Each structure stands twice: as C-alpha cells, then as structure tokens.
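Take a look at the structure set out below.
Of the protein chains in this complex, one is absent; all others appear in place.
To keep things simple, chains are lettered A and B as they appear, and every chain counts its residues starting from 1.
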Amino acid sequence: MLGLWRKIRRTGRIAEPAPPAPGDRVEAAAGLGGSVQIRHVDAGSCNGCEVEIGSAFGPVHDAERYGARLVASPRHADALLVTGVVTRNMAEPLRRTFEAVPAPKLVVAVGDCARDCGVFAGAYGVVGPVSDVVPVDLEIAGCPPRPEAIVEGLRKLTGR
Amino acid sequence: MTLLGLIGGVIQPVLIVGGAPLLVGVLRQVRARLEGRVGPGVLQPWRDLRKLVGKEAITPRGTSELFRVAPLVLVATTLVVAVVAPFVTTASAADPVADLFAVVALLALGTAVLALAAIDTGTAFGGMGASREMTILALVEPTLLVAIFALSVPVGSTSLAAIVSSTLNDPARVVSPVSLLAAVALVVVIVAETGRLPVDNPATHLELTMVHEAMTLEYAGPDLALVELASAMRLTVFLGLFANLFAPWGIATSAAPLALLVGVLALVVKIAVLGALLAAAEVFLAKLRLFRVPELLAGSFLLSLLAVSASFFLA
C-alpha cells in the first residue's frame, strides 16, 4: 500500500499535454455538449484496434479528459465505436446495437477494416465495411489507428 | 415549524441536487489524478446529465409502468431524505416526520424499487443485479440499524437533529469508543450501499461483475439521467449524514444568513473531503469477489454490535 502510494507520488502526471483541438466538429454531435458516452462494438476485428482504443483511454492519452467515456450498455451510449470488418455473425448484432442506442446517435468506424474491410477485403464470412450495415458518421483511418488518431476522432465528437 | 427549518428544507435539497453530480465529478477527478491522468473535470457529470436529459427516452418492450416510475421513486426518496435530515441546519422543518430509521427505510425503498424495475425487464443481467443488490441490502440493513442504535443510546432518541445537536453540545463524544466503532461500521455500510469499491465497481463494463450497474442497463436518456442523479444524490446524502453524525461542526443552529452560509460551506467542505478520501482509498482497493462481500459486511455488523455494547457499558 505504501509502495503504491510512493509510486503514485513518484510518477505524478503521465498524461501527455493535450494537442490543439481539431477544428472540424462532427455536426451531428453538436447537441451533446461535451459529453459523449461510447459503446464499443467489435464487429470482427483482429483486436489490434482494441489495444489501441485501450491505450487511447489509458493514462498517457487520457481520452476521458475530453469528455468521452466508455459505457457498458448501448442504452447509455451516444456513439458506437465499431472496430473490424463486419462479419456475418456480427452484422445482425451490430444492427441491433445501433437500434438500441437512444437518438441522437453516432457511429464511429475505427480502423481500416471498419472503413473499407482493409486486409480482410473479400474474405470468407465478411459482410462488408461498417457503413454497409449502419450509417457511419466518422471514420478513423489506420491499421491499427494510432491512439492519437483515435483521441483526435473522439475530440471531433466532444468538441473539447 | 421554524423559519430556520423552512429555509433548511429548501436549501438542503437544492444544495444536494446541485452538488451531487459535482461530488461524483470530484471523485472521478481525484481518481484520475492519482492514476496520472488529467480527468474530465468536476463538471463532467453535469454535462453528462444535461446531455442525457436531451436524449430520447426508451421503453424496452415487455416492461411495465414500474420500470418507468422507478427512477422517479428513487429520486423522490432521496429528496425526502434531503429535506428531513440535518445537513445544513439542525432544525429541520420536518424533524418529527422522520427519524434515522425512517431515513434508512426510505433509502432502502429506493433500492428495492430499482431492483424491482430491473427484474421487470426480464433480462438475465437485470435479475442478476437485483438479486445481488438485495443480498447486499439484506446484510447492510442490520449493520445500519444497529449502528443507529449505538448512536442513539447516549442521546436517548433516534431523531437525527437530536443526535447532531447533542454531539455539538458534547464534542468529546465523537472520540468515544462507541462513536469510533459505529463510524467504522458505517463506513463499510456506506461503501456497500452506494456501490463503491471494494463491494461494487462503479466503472466496470463487465456485466458479470456488476451489482448496481446491472440494474440500470436498460435505462436510457432522461430515465437514465434520473437514475444517475439519484445514485449521486444517495452518495451525497450518505456522506453528508456520516459527516454530520460524527463531525457536525459548522451546521447552522440559527436562521441568521451568516450561520446558514457557514452551514452550507461546512457541508460542502465536509462532503468534498470525505468524497476525496473515498476516491483516494478506492485507488488502493480491488473489487472483492461477490461471495467475500458478506464477510466484510458481517465484520461491520460485529463492529456495530460492539458499539452498542460499548454504548451501554460506558454509559
């Protein structure tokens, strides 16, 4: 316990200074007023994107400081963070998740797979990119996208 | 009904509704700082609420009126407690209406109704959350009542105002073994009742480890706003009660504007400090397995029984 305390003292703040806010806000997110709750849906990713999302919300990049927060139920969410190509098994669940979110709702496609199937394009069992299944409001490119890119994308939603 | 009581009856609920989300903000901020993060700022819960209120309300298919009414009941019970209990002033407008027992029962009523709403959804997680919450409630209630017993024995009354005033008149009582034992027991109770670590993790996303969250999975928009506001208010109310039972200094005993101002400030400071302590402690704790929680609660029950025995033998 004391060791942990010392470590906290020693480490101090490890979050990197906030980069300048991206100018272009997503229009549909304007009404959210600096608070975006996010439900993450893995529609068929290789889990590379998940690792990067994890670090975007970790202490170094601290996406939470801009008003984004991961939540446990789509009912609590304003935005879906969809990763990976949409596989056959996940197409219907993705649609249902989208349906479960109360309006106004947004969809963010994270990673090349989610945008245009990336390396899995044409593979067996792939239905298509996320935009084939649910309307996408924002895309974050990269395979996997860097945490900075994810944070920047989220800031376009929160506007902070 | 005195003027002071009336003013208190208005100020207290307003203060608690306004301050509760800020308290949650403080808790999250303290935690973020200790983890090396920047944190979203103490205003974030208010932003969340503002946004939720503007969202669409959803009635899941197959749920009944109870599901829709539960958030209101939850808020209403906490509001009533905010009016009757001495937070800012000792002279509550409604002191004879409800005593410490009634306050505890009102808070339990809120929990029970939310649990019923969770069962009403018919989802597995709703039932699971309700079952766990009720188990914890059933074990917390005895501790709470026995701790109240210990606190009210020296005063000879369960009226909150009487307990608080008597502590004001006799400050040495705070460091008596009775108070200390009861305080430790109450800390455990508050942690369990408000769903904090190590009993429940308010930030978890894993349904299988959830207690309180699992009951609210179906709520959206304004309903969710009410549930979140209510749980923040409950936390505030519990911390406020704790603060004023064990350290009532600063609470207003007259209707003078200055006294009231001091009362408000004292309450804010006390709750903020307690909240920060709670958040800091949480950084060091991991969630207990659900079936270890009863051991913790049994321990606190024992402490409260000890407190009662002490209150008798030292009386």
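Operating definition for what follows: a contact is a pair of C-beta atoms (placed from the backbone, for glycine too) under 8 Å apart; a residue touches a chain by one contact, two chains touch by 3 or more.
Assume contacts and distances are computed from a predicted model.
Missing chain, UniProt protein name: "Hydrogenase 4 subunit B", from among "Isovaleryl-CoA dehydrogenase", "His-Xaa-Ser system radical SAM maturase HxsB", "Hydrogenase 4 subunit B" or "Thiolase N-terminal domain-containing protein".
Partner chains of the missing chain, restricted to those shown and counted over the full complex, are A, B. The chain omitted from view is touched by exactly one of B:7, B:20, B:34 or B:79, namely B:79. Summary of contacts with the chain left out: across B:42, B:91, B:139 or B:210, the touching residue is B:139. In the full complex, chain B makes contact with the omitted chain through residues 53-62, 64, 66, 72-73, 75-77, 79-80, 83-84, 94, 96-99, 101-102, 105-106, 108-109, 112, 115-116, 119-124, 126-128, 130-132, 134-135, 137-146, 149, 152-153, 156-159, 162, 217-218, 221-222, 225-226, 290-291, 294, 301, 305, 308-309, 311-313, 315.
On the side of chain A, touch with the chain left out of the figure occurs at residues 41, 73-75, 90, 92-94, 96-97, 99-100, 102-103.
Following the convention adopted for this analysis, only the chains that are shown with their structure count from here on.
Between the Cα centres of chain A and chain B there is a gap of 33 Å.
Those residues of chain A lying in contact with chain B across their complex are 1, 4-5, 8, 11-15, 18, 31-35, 37, 59, 62, 64-67, 69-73, 75-76, 78, 100, 102-104. By the touch rule above, chain B contacts chain A in their complex via residues 32-41, 44, 47-48, 50-51, 54-58, 204-207, 210, 213, 216-221, 224, 283-284.
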